[in-house]
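Sending over a structure as structure tokens; questions will come in a sec.
The other protein chains are all here in position, but one chain of the complex has been omitted.
All chains are identified by letter, namely A, B and C, in their written order; residue positions are counted from 1 within each chain.
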Amino acid sequence: MQHFISPVLWQFLVKWLTHFAIFPPEASSIAPYADALYFFLIFISIIGLGAVAFLVIFFSIRYRQSRNPVATQIEGSTLLEATWTIIPLILFMITFVWGALLYFRIYSPPPNAMNIYVVGKQWMWKIEHPGGQHEIDALHIPIDQPIQLTLISQDVFHSFSVPAFRVKREVIPGRYNTVWFEATKPGVYHLFCTQYCGTLHSQMIGWVYAMKPEDYEAWAAGSTSGHSLAQNGERLFASLGCNSCHNSSPNAHGPNLANVYGSHVQLANGQFVTVDDAFLRDTILNPTLHQIAGYAPIMPTYQGQVSEDGLIDLVEYIKRLNSSYRIDQTIDNSAGQPVQAGATPGGTSAPPLAPGAVKP
Amino acid sequence: MEQHQQEHHHHLPHPEMGPSEPTHTPFRIVSPKTYLIIACCLLFLTASTTAISYVELGVFNAVVAIAIACLKASLVVLFFMHIKYSSKLTKLTVCSGIFTFLVLITMTMTDYISRAWGRW
Amino acid sequence: MSTIVSLPDQSTARLPKVSYLNKEYGLKSWLLTGDHKRIAVLYMISITFFFFIGGAMAALIRLQLLTPYADLLAEDTYNKVFTAHGLIMVFFFLVPSVPATIGNFLIPIMVGAKDLAFPKINLLSWYLYVVAGIMMLCVLTFGGVDTGWTFTTPLSTHYLNTNVVTAGLAVFVAGFSSIFTGLNFIVTIHRMRAPGMTWFRLPLFVWSHYAASILMVLGTPVLAITLVLVVLERTIGIGVFDPTKGGDPLLFQHLFWFYSHPAVYIMILPGMGVISEVISTFSRKRVFGYTAVAFSSVAIAVFGFFVWAHHMFIMGISNYSALVFSLLTMLVAVPSAIKIFNWCATLYKGSITFETPMIYAFGFLGLFTIGGLTGVFLGSLGMDIHLTETYFVVAHFHFVMVGGMLMAYLAGIHFWWPKITGRMYPEGMSRLAAVTTFIGFVVTFSPQFILGYLGMPRRYAAYPPEFQVLNVFSSAGATVLGVGYLMPLLYLTWSLKYGKIAGPNPWQATGLEWQIQSPPLTENFEKTPIVTHEAYDYEWLANKTRNEVTTVG
Partner (left out) sequence: MDSHTIAAQTAEPAQIELEHPPFLRHHFENLAQQREAATFGMWVFLLTEIMFFGGLFCAYLVFRNWYYPAFVAGSHTLHIWAGTLNTTLLIISSFTMAMAVHAAEVRHRVPLMRWMIVTIILGVGFLCVKGYEWHDEWVHHHVPGLNFSIEEFTHVNPAYPGDKPLAPDMAEKTQLYYSLYFAMTGMHALHMVIGVCLLTILLIRAQAGAYTNGHIAPVENFGLYWHFVDIIWIFLFPLLYLISRHQ
């Protein structure tokens, strides 16, 4: 625009030649599978379109009025119609099965996936690594390592999309959604919000930095805020007074939370559920909906009192509680020094958790 | 209900039966007695559904309440709204409405119910 | 058969002395009319008006996307522009396009009736449309609305301060306009058929309108109540869709798409009806497999209600549910495939000419095939994850809605223009317009498939620079497309006064509407016709013409 006389057309051609791409980079373990299905679909589309185009063009030439002045009336043909009902049906069924398999591949995280939390808000992505690295509109990940994202929005619908990885998941308020991927090539890839989310929707974009594991380690060590999510969670746990009921004493009012993550618990209504991230979050906000059998419904709701980030901290803390000792320690700490929720006062940083906690 | 059918067929005075009406069905006047009996049934069912709701039946409270409501609605549709005496087309119309409503409910509920089955 | 008016052929044709157009004069005679043909004309004027407003919005969108930055329009303006484009094109153009204009004009004639069953309700439907349209224009004038046409909660309910309530109510009112049109069609097709006009003698145009009407009547009210809940949520905060109050925003998606997916079939089915008529007429051959085409319309209508959640695959509906909806989506694609192949087979051993409507119809066949097949991409669960919410979806539904429905609409307008106005349009110009539209369309929307696979999200006011080249192609195509749409506006208006007199049956088509004068009488038929032949019976037509010649000679 500055150079009014600049050869726009030439620039355009240069741009075309240098930037033209038909496919985004295949940078995840899933991408080749998605592309394979895409090629199959393109293939059947070309066949279908080719068939239609051929029939239309051929008949138009062969049976144009000048060549075929009188039409021959034909009622129809059950056999032919059955053919072009069944062939598309078979192709569509293949597509269905193939698509379903791919879907479950994309949405079923492997058990060894490393978990990263993503909070969407108008109009930015807040990425929270368990080790305490906080990022805005950027996501650093190691390659060759399955990454599971736990996604939640604190306001409207967003959608987390990394085209190079061929994954996308709606980020909705009030509920954890998850998606996973395993990057295969180091590089920098687009991260888009694809669900219209208000005025600056088109600026809710960022970058995914896929790094070699050693680079990632270096980045993680250099970018940590000093407090892991679990440590923040512990502080919040104490300041909200959770440990006054959730402790290891035999007459505690609430269930002991040590090792609760991943276990099967029975609810007051008799159902059994597996404790996962979503369950933990929901119980903090709507305890009565998830009343554990054997306990009185006395837990207050924390709806509106804890931000989504705070909830992530709490979830992460509870997830990593593997002995009652930690909770009982928390009681002592909190008795001595009450800590403000969410704040990170300088001198009171809790001792590091179990060695595995900060590990990416 | 069957023994109360003292309704008489009553063709409206139309001299030419339109040849355009292959599915023409005569309109039928239902007797007031039928209406009265249906109204009494409806009132009885109202009383019983209220009464039954005070009896502990577990999940069947809801089932019974809905069943009675459906029964009442059917009586209204069949007799007050003359569906019992109407053409197949009108019957089909009612069914299609109920069908689409059920599609809405069941297909939505497949999502809500199976969400609780856990992730894959 | 004696009932059918015989008129001289086109070369010596005169405009009839009395027709629905000159029966009465004055604005009042139009605004208070009960005549389905006049209401159709009123509708045609109104939807053309909204089409060009929506088109202007599209032009702004394409201009904005010429560069990767939010430079022509600011982000909030851009959001308002694409919302206006979506709302206007969906609810004020596509939904009423073929049914309320061509359908309104032709369905009573095709079934051999004097009017629709409820002329006043028909007029009411138009007035509701006008009221809704005025509300929408008010929305645009007083600051716009930026929800996107999908009204996604909680964005629309809590996070925007534009005219969401007015826009929602406008769509609510427009919905009832559509319901009343559908209701009228259903009753007319069931109850007003002429003697001898059995179901399987009905033109396929009527079948497809019947199917679309079922969708209108059963689907639209769900949208209406959903919008009422959105408005209540926004005004007093009732919380049904608000996650902070325990509501569920996904419930909004369920209810919204319960209508808005069938709405796609409301938009496309009438277009399919037009294509059946046009292809048959210009091949001088009955539609191949009439029954299959007729039943595939009904099958689309029925299956159309079972597939809505394919708009929600990535939103977190249960995986089991996603499986079911994906499977049903694949099934609903089959009837469309049947139709396409049956139309192709209709050409076989026909005697084909290439008048303007036929060119539009060929355009429809190609573009709708692409649109339909890319729909299979999106219905396939795993592929949908990558493609949904990108330009691939934009390209897909534009291929179906614009490449399909708009092509069909233009085919229909050109096909029945002689019947509606009594005059022909300039054939050379119109063929040029048809070809221009086709080329413009392909250039505009094909690059968007690639953009979509590259991952460019929809509804972006600005985008990463590497997507620019394809966007430039798309915008360039849009200018061609714009010319293609302006041309008919000009020459059709011109033809109102200067067009050649068409005569009753310029295409030598078999439909009942072609056996009466053009433009028709207010009551359509001088005497109620008695139908003795099937639809698309060209032998019957040839016989009839021969008899007339012998009688006259």
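Keep this in mind: contacts are C-beta pairs under 8 Å (C-beta built on N, C-alpha and C of every residue); 3 or more make two chains touch, one makes a residue touch a chain.
Computed from a prediction, not measured in an experiment: that's the story for all the values here.
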item	value
Chains in view touching the one left out	A, B, C
Residue among C:L15, C:I238 or C:M429 that touches the chain left out of view	C:I238
Selected residue (touches chain absent from view) among C:L42, C:L169 or C:I186	C:I186
Identified contact with the non-displayed chain, of C:L21, C:I102, C:A117 or C:L512	C:A117
Residue among C:D76, C:E523 or C:D537 touching the omitted chain	C:E523
In chain B, positions touching the absent partner	10, 12-18, 20-21, 24, 27, 29-32, 35-36, 38-39, 42-43, 46-47, 49-50, 53-57, 61-62, 65-66, 68-69, 72-73, 76-77, 79-81, 86-87, 89-90, 93-94, 96-98, 100-101, 104-105, 108-109, 112-113
Those residues of chain A which, in the complete complex, touch the missing chain	285-289, 297-301, 303
Footprint left on chain C by the chain that the document does not show	18, 23-24, 29, 32-35, 108, 113-121, 179, 183-184, 186-187, 190-192, 217-222, 224-226, 228-229, 232, 235-240, 245-248, 251, 254-255, 258, 521-523, 525-528
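Convention: only the chains that are shown with their structure count from here on.
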item	value
Inter-centroid spacing, chain C versus chain B (mean Cα positions, whole Å)	36
Chain A-chain B separation of Cα centroids, rounded to whole Å	47
Per-residue multi-chain contacts in chain C, two or more chains	250, 319
In chain B, residues with contacts to at least two other chains	119-120
Chain A-touching residues of chain C, taken from the complex the two chains share	70, 75-76, 78-79, 146, 148, 150, 152, 154-155, 158-160, 243-244, 246, 248-250, 283-286, 288-292, 313-316, 319, 322-323, 326-327, 330-331, 333-334, 337-338, 340-342, 344-345, 347-354, 362, 365-366, 369-370, 373-374, 376-377, 379-386, 388-390, 450, 453-455, 457-466, 468-469, 472, 538-539
Residues of chain C that touch chain B when the two form their complex	190, 192-195, 197-198, 214, 218, 222, 250-251, 254, 258, 305-306, 308-309, 317-321, 324-325, 528
Contact set on chain B toward chain C in their complex	18-20, 22, 89, 96-97, 100, 103-104, 107-108, 110-112, 114-115, 117, 119-120
